[in-house]
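Removed: one protein chain of the complex. Kept in place: all other protein chains.
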Amino acid sequence: MRAAWAKAGSKSIAIVLALLFTALLLLASGASPIESFRLIWQGSVGDGAKLADTLMAWVPLVLAASGLVVTFAAGLWNIGVEGQVVMGAIAAAFVAREFHAAPALIITVALAAGVIGGLLWGLLAGMLRVFGKVNEIFGGLGLDFVATGMVVYLVIGPWKRAGIASTSGTDPFPREAWLPTIGDKLSPIAVILAVLAVVGVYFLMRGTFFGLRLKAVGANAASAHIIGLSTRRYLLTAMAIGGGLAGLGGAVQAIGFQHKLVPAISGGYGFLGILVVLLAGYRAALIAPIAFFFMMISVGSTQLSLRLGLNSSLGGVVQGTLVLLTVLVGGWQAQRARRREPTEVES
Amino acid sequence: MDSTLATIVAAAAPLIYATMGETIAEKAGVINLSLDGSIMLSAMAGFSITYVTGSVIVGFLAATAVSAIIAALIAFASIELKLNQIAVGFVLTLLAAKLSSFLGTAYVGVKGTHVPHLAIPLLEDIPFFGTVLFDHNLSVYGSFVVLIGVYLFLYRTRRGLELQGIGERPEAAFARGIPVNKLRYLYTVIGGALVGLAGAAYSLDVKFGWRENLTLNFGWIALAIVIFGGWHPMRVAFGCYLFGALQVVALKLQPVEALQGVSQILPIMPFVLMIFTLLIVYLDWFKRFGDRHPAWRGLLTSDPPAGIGKVFERE
Partner (left out) sequence: MSLELSDIHKHFGRIRANDGVTLRVGAGELHGLLGENGAGKSTLMKVLSGFFEPNSGEMTLDGATLSLRSPRDAIAAGIGMLHQDPLVFLPFSVLDNFLLGSPPIDRTAARTELADLAGRFGFSFDPDAPTRTLTVGERQQLEIVRLLWLGAKVLILDEPTTGISASQQALLFDTLRTLAGQGMIVIFVSHKLEEIEALCDRVTVMRRGQTVGEVTLPVPIDRLVEMMFGQAVPVVGRVPGVRGEVALDLEGVSVDDRLTSVVDLTLQVRAGEVIGLAGLEGSGQRTLLRTCAGLLRTSAGSIGVAGSDVTTRGYHERIATGVHYLPAGRLEEGLIRGLSITEHFQLAHGSKGFVVPWADARRDANALISRHSIKGTPDTLAEELSGGNQQRLLLAMVPENVRVLLMEHPTRGLDIASADWVWGQLMHRVERGTSVVFASADLDELLRYSDRIVVFFGGRVLKVLDTSEADTDRLGHLIGGRDVA
């Protein structure tokens, strides 16, 4: 019980400090903090159109973060998540461009392709780790770059716009391959997928044997092995699931938001997803609200650049500061707890 | 030919600073994953401070300070608070990058000072080597000094040997009376300072100015090169110059339509090489060759310092 209060306390301290820091930055840049926060609020949930923007940004972030909950549970640092998002986008783009059929079919296949693309890319990083002993951090990083390289190559090479090879993207996909929307931007399918993903992961981790066993492998591979679990199988499956969900996020980005392939197709949602999961304490329960909060900040801070001439990266600053402070304050509290109870050591 | 080589040397100078800094930190056992963000923020700081004060030297100092502080934060979080170095480094890299974008808005596109050219008299007249090595500026010469300095320090001094010890097996170093954690702080911060020099070298020399995401991905590339270089300064430097060469080649290829795609693939190379290196560790052959030829051993090992990334606790 005490631990729960302590956790809530540390989160509050972190939030307050982050807000203070941001306010200071704003003042130093000659802007009013109150005005800025108001603009961010209005710019993200102020009206229906803005809300749609925020929600559409929220979807890939939630998808990537849900996948990351699974990989973190397995004890893995899936830095390759960015690449998995990109590969999902590429796969969906491929389907959108090359195949012609009824919209329902194309969209389903494109989304499925996204899952598969991300899944395979995640599995690749997993295999490098399990069979090649290549740390998933650096293996994943390398694969991130390879994926980005591939998308750039496609955009200015084989998939380039007729006549102009530019990094602004490919031709837009045929209309059948666009996710249907309410209004201009909001795709209910996308939102439903995100909700299903985060609820699914929550249930998977808390209610199934797979989740329990994965937790065991991530917490103590040696004991898990003695108990009878195959660590290899669980690590690889986790990477596949993480990659698959990230890939789905990429697919949604491609056919639900951008409607074409651009070099920055991942939107940074992979890495941002890591921040979300860090803030959520590695658990699925808080992913959805935290991701929404993050996207409010991201989408809202574009208003800052429009109205106040400030750089919209302030949003990223707020997000990063919040996570950093939460991590540090949490570590400081753990340190104090350790000081109070000396650890037992066998002589 | 020699002017191309000279361009490569100059282009690689910032990477030399960054990789040497990271090599020191990782040799001491601390992974500073914030490289990409640190370089970016230092680049912005260096440029803006130079613009404001008019002094390139002060700008370089400011850049150094910025990265050193970030590194100190990582060291503190890891050593004092026992937090995961990867987690803290990762958050810092994103945060520092965003900070650089935000704080640097006023300086985008501004024409600032840059490091003045300084050909070394006499030496610059040596045929071939003169142009390649001695017709640059202080920033590039600095990279030579740092490279040789780090190599000599690590492999020719006893403090350097101790540094290797604390990263390799901190318990053994501690048993020999070496203050492991204190030194880890020191070397992480020194490494961070060198990383700061990289940032300044970009904004005040190689790229002449500041814009958003100026040094994008160079930090990640530096991390990959350190691994590819097996944590040995000479091999790491080779990786830097190799990458510099790839960059120059990519630039030359740009106008060629047919090879457009190839030039985009080049930034991937360090990572492919890095993964390759990590896989090769498996192969015993290199190790056995190194065992028999001590002079080559340093260059052939690809094992990370065994104690890297782990928290050292007394009991």
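Note that the chains take the letters A and B in the order they are written out, and that residue 1 is the start of every chain.
The rule is simple: contacts are C-beta pairs under 8 Å (C-beta built on N, C-alpha and C of every residue); 3 or more make two chains touch, one makes a residue touch a chain.
What you see is a predicted model; the values in this text were computed from it and never measured.
Visitor: Touching the absent chain in the whole complex: find that residue among A:Ala216, A:Leu261, A:Leu314 or A:Val329.
Guide: A:Ala216
Visitor: Please output the residues of chain A touching the missing chain, sorted low to high.
Guide: 207-213, 215-216, 219-220, 222-230, 341-347
Visitor: By the contact definition given up top, give the residues of chain B that touch the hidden chain.
Guide: 158, 161-162, 164-165, 168-169, 171-179, 290-291, 294, 297, 301, 303, 306, 314-315
Definition applied: only the chains that are shown with their structure count from here on.
Visitor: Averaging only over C-alpha atoms, locate the centres of chain A and chain B and give their separation in whole Å.
Guide: 29
Visitor: How about chain B: which of its residues touch chain A in the complex?
Guide: Going by the criterion above, the answer is residues 77, 80-83, 86-88, 90-92, 94-95, 97-99, 101-105, 212, 217, 220, 223-224, 227, 260-261, 264-265, 267-268, 271-272, 274-275, 278-279, 281-282, 315.
Visitor: In their shared complex, at which residues does chain A touch chain B?
Guide: Result: residues 25, 29, 77, 79, 128, 132-135, 137-139, 141-143, 145-146, 149, 152-153, 156-157, 165, 271-272, 274-275, 278, 310-311, 313-317, 319-321, 323-324, 327-328, 331-332, 334-335, 338, 343, 345 of chain A touch chain B.
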